[in-house]
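Quick one: the structure is below, questions incoming.
One chain of protein is taken out of this complex; the other chains stay put.
In order of appearance the chains are A and B, and numbering begins at 1 in each one.
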């Protein structure tokens, strides 16, 4: 049993930019040679969030419309009244969707469904440079350079 | 420290069918003799989700009514316009509720509250056969047949 942590860097457009990070998480698991265990993806931010969805333009549009309805940027927010940065809706949406996601790894692969992708949703009101955390806990094929270095 | 993975099979009615899977998860933990650690329950699907709730008909009805209000199947969805399968609301609801849940195991039992059950919510628009993942990471009573076989 080992713990390994990787980061995923991405530049987003903000404003509900939905990005498929499944390949990047899969790469991290493969690179660390995990065979079984858990991958936790975490967004270290209060204006972005993670979930899974079928990553196609229709579902993405439906998710964005939903948030525009229940947490519209044009209404009043106490956060904006106090701080004036105009992203009160971003904070609310991020708290509702949540910053972390844990996915089982079995036989070296995440147990995602066929039409299920891991998405990062940048809810801030401007483009952002983001660093996500991918942490794996479990069994790895120990005959790797990384594992030997860290043994 | 070991990792073990089990599956839970269930047939649902779809359309917001809410199913109490607490006994099935407890059985998996007992069968694998876990004493301490984490159980992650994961739904490998983009039209279903997991949460905890007091599993009684009133709470279940309230949850279903909520989703009918905020993501009604009769309104327009971009997913439906593109793919014609009529389950755009299912995808949206599943993304909002989330596919994974991690519950601590202490002294061989999950630390659930007295009135708190783990529920699988099938949000698709038709009956489905589902396979959920239960993955446990932690300490187990190693004097078991399964553990020795997997040692």
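Throughout what follows, a residue touches a chain if its C-beta (ideal position, glycine included) is under 8 Å from a C-beta of that chain, and two chains touch if they have at least 3 such contacts.
Only a predicted model underlies this, so the values are computations on that prediction, with no experimental measurement involved.
Note that of B:16, B:44, B:73 or B:138, the residue touching the chain absent from this view is B:138. Listed residues A:8, A:25, A:38 or A:60: the one in touch with the omitted chain is A:38. Against the chain not shown here, chain B presents residues 1, 36-38, 51-54, 56-59, 61-63, 65-66, 70, 96-98, 101-104, 106, 111-113, 115-117, 119, 137-139. Seen from chain A, the chain kept out of the figure touches residues 1-3, 5, 38, 40, 42-46, 70-71, 77-83, 88, 91-92, 94-96, 98-100, 102, 133, 135, 137.
Here is the rule we use: only the chains that are shown with their structure count from here on.
Computed from the mean C-alpha positions, the centre of chain A lies at a distance of 20 Å from the centre of chain B.
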